[in-house]
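Left out: one protein chain. Kept in place: all the others.
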Amino acid sequence: MIVTLKISGKFFDDENPTNLEIIKKSVLSLLNSGHRVAIVTGGGGTARKYINLGRKAGIKEAHLDLLGIWASRLNAYLVAFYLGDLAYSKVPESLEEFIEKWGYGKVVVTGGFQPGQSTATVASLVSEATNSDLLVLATNVDGVYDKDPRKFSEARLLSRLSTIELKKILELTQSVNAGTYELLDPLAIKIIERSKIKVLVVNFKNLDKLLDIITGNISIGSLVLPV
Amino acid sequence: MIVTLKISGKFFDDENPTNLEIIKKSVLSLLNSGHRVAIVTGGGGTARKYINLGRKAGIKEAHLDLLGIWASRLNAYLVAFYLGDLAYSKVPESLEEFIEKWGYGKVVVTGGFQPGQSTATVASLVSEATNSDLLVLATNVDGVYDKDPRKFSEARLLSRLSTIELKKILELTQSVNAGTYELLDPLAIKIIERSKIKVLVVNFKNLDKLLDIITGNISIGSLVLPV
Amino acid sequence: MIVTLKISGKFFDDENPTNLEIIKKSVLSLLNSGHRVAIVTGGGGTARKYINLGRKAGIKEAHLDLLGIWASRLNAYLVAFYLGDLAYSKVPESLEEFIEKWGYGKVVVTGGFQPGQSTATVASLVSEATNSDLLVLATNVDGVYDKDPRKFSEARLLSRLSTIELKKILELTQSVNAGTYELLDPLAIKIIERSKIKVLVVNFKNLDKLLDIITGNISIGSLVLPV
Amino acid sequence: MIVTLKISGKFFDDENPTNLEIIKKSVLSLLNSGHRVAIVTGGGGTARKYINLGRKAGIKEAHLDLLGIWASRLNAYLVAFYLGDLAYSKVPESLEEFIEKWGYGKVVVTGGFQPGQSTATVASLVSEATNSDLLVLATNVDGVYDKDPRKFSEARLLSRLSTIELKKILELTQSVNAGTYELLDPLAIKIIERSKIKVLVVNFKNLDKLLDIITGNISIGSLVLPV
Amino acid sequence: MIVTLKISGKFFDDENPTNLEIIKKSVLSLLNSGHRVAIVTGGGGTARKYINLGRKAGIKEAHLDLLGIWASRLNAYLVAFYLGDLAYSKVPESLEEFIEKWGYGKVVVTGGFQPGQSTATVASLVSEATNSDLLVLATNVDGVYDKDPRKFSEARLLSRLSTIELKKILELTQSVNAGTYELLDPLAIKIIERSKIKVLVVNFKNLDKLLDIITGNISIGSLVLPV
Partner (left out) sequence: MIVTLKISGKFFDDENPTNLEIIKKSVLSLLNSGHRVAIVTGGGGTARKYINLGRKAGIKEAHLDLLGIWASRLNAYLVAFYLGDLAYSKVPESLEEFIEKWGYGKVVVTGGFQPGQSTATVASLVSEATNSDLLVLATNVDGVYDKDPRKFSEARLLSRLSTIELKKILELTQSVNAGTYELLDPLAIKIIERSKIKVLVVNFKNLDKLLDIITGNISIGSLVLPV
């Protein structure tokens, strides 16, 4: 089984190695059971810092996107170096390069690729190129809610939904300003649909149970099915 | 004034150099009046040939996109070599590389960048990165119609419209399968909106009047205004 | 045993996946018997289209060669993507890069390298660098004839000949204009001679019997022996 | 006159664009007077964050250096994008690449190059390669003190000193752990000495007076003379 | 006027800077008169040393060619660094890269490109790509003789000859073993013919008179005319 794991950049924001350990443990459990893993890291606080500073200084959107991409690559290097021999040591800078590195058989860790493309879109392209059975979005909420749970306390968790339902939910919250893409943008969803990729949205702190979730032993988070 | 010129790939499909001559004449007239020009070429028939062959053979979407991108780069090399000293001789393979090459002061010709991104999105990113005053879409119809003019003969040309109106018109005709993006996709429009880029849709055969259109002497095609 | 397989670009000219299937079947039979395979693809109709268009437009020979090389790389990507995990996913752009990629153990697919070098010369350099036991030229005739069989119906097939004889036969038909190199040019033959590479010229449609030919079970095509 | 400007990474640490404006103003005043400028940025807080996190997680020194280098490049991109057309848009990743980019005539902004090399050493190599008349170290103290002024309040500012004196002062405070290089390390000083480069250590907030300092109108900071 | 200057590698073989000075003086005189110059350097003694050592050790021909190419690039770097600001500081590794660098307007210095290609062929490709009016071969004899003048003392200098005559003269002396290409090989001549490039063979020690030769003031060496 092939799994693409998208990790929100916010999990690299403090100077505590616990989150790195969670990632490694989860990756190791998958590898030891014979699965392959691709990892996409978001830009998190570092991205936001440089984008905010740049925007205040008057730098243009395409260049702000590039700052965010370089920040996400810093997170990717952190993960790749921490995984050591398990991972390819160079962070690819385009899907073509990703595909080339993926051919060697190791975990490949990547950040963003191109301005105008969220790391969620990167994750969907990586899922497509690797023929992934599952795209896992590890985030700071327990799954997909009918509203943004950070803004509305009455939001309800959906354990199973279609991409059409997801699109409706996300429609109002989307933006393409650098640094503000959330969860999944319309392009990411289109790619998920064109290649029929299953998506699991799960709380980062449950990553250690990923193998159990995948094998169907337990059911946590939200499963999004392409239509 | 800075102009990004997006040329549909179909204008490289026959073995007649006339279309190349039209492009050169139009570029020269702009350069001679002190403007700067970036060019984005579509993949046209070559892209379609390789994508169709690949799809029949069972190659996956992300890789089909790559074949289409390489085809669009072939068209870009053709234009760059034909422009000779006026153009940068290497076709950039990402927005970062485009920005670097653009710094030298010549015309830069590019094809596609990344799977999941139409050459229309490339053109909008290039417009953004170059701070273009105008994005010109040179195509095989006279402008934006209220319906796809190739399919509906009663379609009416709109000489001026907003991106909101454009989105509504295009909504039904869009697809993200490799090789089937048309005119402008939602992501291209979002980028146009976030950076307030004006778009002119014009018939390829009127490219020789581009300088007159830009300076407001004549009014041809459709002007799309971002909101 | 190591085999370099040079496939004429014309086998990628129509939108039918049969030729791709023939290549894959032939490669698989070799790999499954423990052999290694390098593939060199010609530029075919795509190369001719761009070279003709470019030449009419007045583009110079070295740049026409480059257009042809990019076209041959498009064919190489098609083959590499179709072979999937069997092949290295990036098409090398020089012999140095080829050698590097070859080190990973997969099939490596390449198009042209440099202006002034036919893909036949590329194939002979690849044979040399990989220490190939055999260079197979898959073409649209049944082998080497004493005259060009497309022009002279009385041409006689030679089942075994030396490079000296081959040179005499080819002498009159050679040209170095971009896109017109035929079968084997003098430089390709010199490289074959300096490294004592055996060459098999065989009809493309017999590629499925390659394993049998190599193991000496059947004898088809022409064997060219270096002197 | 050619000036290499080394800016401590800590000046990119808060989300206020003032420091960027100081840099741009200072660079513009030099360019407008006909001078050329190279810029080297330190890694600052971003480097320290990733190095600390990585070290706690057990990542090795050479790889921690790489994280710090990528962080310093993020600062370099921020400066390069903010300078816009004045600067080369790509941050070089080695001295060879720096030299190549420097040839185009623009400001070139660089971060770190190699593990084991502080950005101060990078700045001395850049001074050497560009044949700089002056290496300016813009830092958070008013110049070189006879002791580290952050630790000893009785430290005295030296307005003029030799590299021999500097070496003695710095001897005790040096370390080669990733992220802890200070002001100038022994290798940076050796390079300064072998190519006889003059060094000016100056408070960052006085950068706007750089042109006056250079032309000898005013005298601020410490001048270090190679022996 | 555009001039490609091919300098035999043997002029970099001793530790005396005189030959570098001759090259610089000759280049400067051409540049100051408004001409453009491309330089191709041979591998000389360094190439021969590594090729001989490698061949004795059993390294294969294609790899020996690569050693010779790296040696010729060392000579190219020496010339480029010595020319300083007049020359592009990076030695291109392929014709594509050469063309890209040539676009910046400086002297570009290159060594070899690809195994199986002599630096004489490189020089003819460079002449073609730059649209050179003249290819100058600076060598250790006074021009083309009717026999190899190093072997036959009765050899007669030819002040004017066609490429057909040249081919006949060189026919017997050619070889494609790495490191043994002489003056002009058949492929170099074919390229010269297909693009109608004039060739001047001249003694290296007369390079200082190059401007006079080009402007027709004096007549030295042999002029080879393509047919």
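Read from first to last, the chains carry the letters A, B, C, D and E; within each, the first residue is number 1.
Heads up, the rule we're going with is that a contact is a pair of C-beta atoms (placed from the backbone, for glycine too) under 8 Å apart; a residue touches a chain by one contact, two chains touch by 3 or more.
In this text, all values refer to a predicted model and were calculated from it rather than measured experimentally.
In terms of the touch definition stated at the top, the absent chain reaches A, C, D, E within the entire complex. Contact with the chain not shown here comes from a single listed residue; of D:L66, D:L170 or D:L184, that residue is D:L66. Among E:T4, E:S26 or E:T46, the one in contact with the hidden chain is E:T46.
Remark: the omitted chain is touched by one listed residue; of D:T18, D:S33, D:N131 or D:S219 this is D:N131.
Contact between chain E and the absent chain runs through residues 12, 14-17, 20-21, 46, 49-50, 52-54, 56-59, 63, 66-67, 70-71, 73-74, 77-78, 81-82. Residue-level contact of chain D with the missing chain is found at 60-63, 66, 93-96, 99, 113-117, 121, 124-125, 128-129, 131, 176-177, 186-187, 190-191, 194-195. Not every partner is drawn; the one left out touches chain A at residues 85, 88-90, 104, 106.
Rule of thumb we're sticking to: only the chains that are shown with their structure count from here on.
Most remote from chain E, judged by the distance between CA-atom centroids, is A.
Repeated interface: A-D and one of B-C, D-E or B-E share more than half of their contact pairs by residue number, and that pair is B-C. Each chain gets a centre from the mean of its Cα atoms; for chain C and chain E, those two points are 31 Å apart. For the pair chain B and chain C, the distance between mean C-alpha positions equals 36 Å. Touching two or more other chains at once are residues 63, 66, 96, 99 of chain A. Chain-to-chain contact here is organised irregularly, matching neither a line nor a ring nor a star, and falling short of all pairs touching.
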